[in-house]
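Heads up, one of the protein chains got dropped from this complex, but the rest are sitting where they should.
After this line comes chain A, so read on.
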């Protein structure tokens, strides 16, 4: 018993020690990463803390993306907000509209006198998180873009020629017929259907997803993803679903497990699927650029990102913001970013990090890992391809999921489903406009 008490006393003393021994300012950082990604973030934080003694960054996982955003919002309402909050790209409009709750990153950097140039960032990444006049509001952190993952062994078995193209959806259709004919149960599946098959599809073909530059230019944006390109694409997928060539696995990335287990041949998923596929797949896999429709003018434009950025919350002391600026600057340094990119398959968000990765010979050693970077940076983003900024977007995605499920189940035509999704989504946009008037 005595020993226990002594041990407890020592343990609690050692817990308190780091905070009392030095007067480092504590910076709270809430993120949404668990597992391998969580470890990598912890390592970044540890390295930063070791590199200086003025600030102590404390990283805490707050659940998945939605839960982290909720935790941040609830904490803000209670006056207990963290200094830095990770928010997924879908929450961007919500954060931007909350002017009193955030401190824009460009301002944090300016006030702290830390050198910061938004132009260092890859255009499509930067565009998502900057205002229309070029001011960066949050720091891009993990960004990915959808690509086509291919199980080469399954294609070989089905007798698909090694050089059979997978560039356009027309090409993909032929390969799917071949796979199906040879008895493959799951020729193709997808993750994140709204993000890949509608949001990215629109950007990639340079057609609007919503009016007002996809919502960048104003809260009065209206959804426009029921145009001919989108309808054709969704209808084709619906037809493939009927033929058993496109298999729907779920709203998130449920299909990932099927692809990694070697049961699905083609899989449209984020480039950040790389880490998981590389460690689990027991077959030869390839990364191809996301296919596009060959008969659409202007395609392929560029794809857009998914992922999260770091928002700085308001209401903290100046000393905190100085530390935040230092930390953010550290995170976006080429070395840290290049390592993050190579470990995870997320994009290198700065040009310097991409260059560094190339110099280090990573792309030569791991063919296909630069597909996503090239696909995103091929063209300068247009109004339709710099991103999407809509309020209530998480809910709108939910509506799109529901309507697409109706197409996959054969209950609705693509035109009906998309018209309906647009109408229902627009109501949510008007509500958001009203709440943030």
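The definition used in the following text is that a residue touches a chain if its C-beta (ideal position, glycine included) is under 8 Å from a C-beta of that chain, and two chains touch if they have at least 3 such contacts; residues count from 1.
Rule of thumb we're sticking to: contacts and distances are computed from a predicted model.
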The hidden chain: which UniProt name fits, "sn-glycerol-3-phosphate transport system permease protein UgpA", "ABC transporter substrate-binding protein", "3-phenylpropionate dioxygenase" or "Cytochrome d ubiquinol oxidase subunit II"? "sn-glycerol-3-phosphate transport system permease protein UgpA"
Given A:42, A:343, A:402 or A:416, the correct residue touching the omitted chain is A:402
Hidden partner sits against chain A at residues 66, 70, 73, 76-77, 94, 97-101, 248-251, 254, 257-258, 261, 263, 392, 394-395, 398, 401-403, 405-406, 408-409, 411, 424, 427-428, 431, 434-437
